[in-house]
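Apart from one protein chain that is not included, each protein chain of the complex appears where it belongs.
The chains carry the letters A, B and C, assigned in the order they are written, with residues numbered from 1 in each.
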Amino acid sequence: MGPGAKAKAADLQNAYQLGQLIAQRGWVLLTGGRNMGVMNAASHGAKATNGLTIGILPTDDPNSISEAVDIAIISDMGNARNNINVLSSDVVIACGMGAGTASEIALALKGNKKVILLNDNEQSKLFFKDVLPQNIYIVDNPGEAIKTAEEILALHHIA
Amino acid sequence: MGPGAKAKAADLQNAYQLGQLIAQRGWVLLTGGRNMGVMNAASHGAKATNGLTIGILPTDDPNSISEAVDIAIISDMGNARNNINVLSSDVVIACGMGAGTASEIALALKGNKKVILLNDNEQSKLFFKDVLPQNIYIVDNPGEAIKTAEEILALHHIA
Amino acid sequence: MGPGAKAKAADLQNAYQLGQLIAQRGWVLLTGGRNMGVMNAASHGAKATNGLTIGILPTDDPNSISEAVDIAIISDMGNARNNINVLSSDVVIACGMGAGTASEIALALKGNKKVILLNDNEQSKLFFKDVLPQNIYIVDNPGEAIKTAEEILALHHIA
Partner (left out) sequence: MGPGAKAKAADLQNAYQLGQLIAQRGWVLLTGGRNMGVMNAASHGAKATNGLTIGILPTDDPNSISEAVDIAIISDMGNARNNINVLSSDVVIACGMGAGTASEIALALKGNKKVILLNDNEQSKLFFKDVLPQNIYIVDNPGEAIKTAEEILALHHIA
């Protein structure tokens, strides 16, 4: 999960690497599916490594879908689809920050999902750590994010 | 908007007063509709002052509805209903803090709504002020929240 | 519930009368909220008789809202909002027929709601009567629809 139009260059680089690492482990990548920002970069990274990519789209506009998404789920429910994104994920990695990303992190915590934060926004780390400390993991780079995800999956026996 | 089961005593007092003040102005109160926490307290405050109260419920469980809700909208879509709550509001007042409340604030900002924060969680103020500064208003008490709401409505010509 | 752009003249007349009769009983009218077709006509009928009108809108376009809707709930979830319409209603009256109306009737039956059919589409009556006979009531005019609604509410002790 991460920003669309307002993603920073570092977020896009991290997202692309996350997509690669996720695909290398044989995991399925689930994103918001649009052809911009973190969701697009992560999907392209996963496809470059022959991964399977799912996108949960907010609208039914076919032109909004990333070409790197294999399976497009058309929710047509705007940002309410953010709740589906996080409930359908075994682990949530939030790459970058913005209003939409913040809503996904908060909805993930509300749904008792584990969330890994990869960004340079210190306020976001302090805030979400305060909301539900035991569900928040703070990392510095994509490799650390994936290692943390592996530990969470092993600990919680998620397939 | 505000916490359900985990609302603090101060949040409930503020919510009750907000409900009273909203009803006194002839405004319609819209909450998450459940019979607990901030949504319940605000609805009771509004009814004590003969206001009209709407509740957007997450489930179709009739026992979950606050008795102070006049009109129950049954979304049956869990926390995705938080997006409906904020999109249907002219101004969002967030009273207290938690994962669900954070998701409503973030979804409100994503939908370009003005959000008034009334809580004692300093991290939340720093964080949301950072996400979209021009849409966040920080207040210290219910009276100030309503005064701020009046100014926002006047400035933006919202009926 | 009923067609928008494709409503027939008879549907609009029936809808306006239904709105009037609903308001006269002090009931709240809930529709799909748009400024066209059956939802618009019913809302205008209710307002002509000083009723309270709720509209559950499919999009966040402010220009799509009927001016006869007092309280606009912005779902921004397209036709998935049809499920909210029926779950939030004590009794569903389907006035006219079309794909959207058929989805509301079917979702109402799935949610075990009582549905009153007022239209001249014989296939729709045969079909929905076949799907769940005990929940379908067929009427010939608005007055009969309201009388049937009163009987359903009395029998099932719905407030």
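The rule is simple: contacts are C-beta pairs under 8 Å (C-beta built on N, C-alpha and C of every residue); 3 or more make two chains touch, one makes a residue touch a chain.
Everything quoted here is computed from the prediction, not taken from an experiment.
Here the missing chain is touched by one residue of C:39, C:54, C:109 or C:145, and it is C:109.
Checked against the full complex, the candidates A:17, A:75 or A:101 give a single residue touching the omitted chain, namely A:75. When the omitted chain is restored, the residue from A:66, A:83, A:103 or A:135 that touches it is A:83.
Summarising the interface, chain A meets the missing chain with residues 28, 54, 56, 60, 71-77, 83-84, 87-88, 111. Considering the complete assembly, chain B touches the hidden chain via residues 60, 75-80.
Although one chain is not displayed, chain C still touches it through residues 77-84, 97-100, 102-103, 105-107, 109-111, 121, 123-124, 126-128, 130-132.
Basically, only the chains that are shown with their structure count from here on.
In this structure chain B contacts its sequence twin chain C using mostly the same residue numbers, the overlap exceeding half.
Chain centres here are Cα means. That of chain B falls 29 Å from that of chain C. Within chain C, contacts with two or more other chains are made by residues 60, 75-77.
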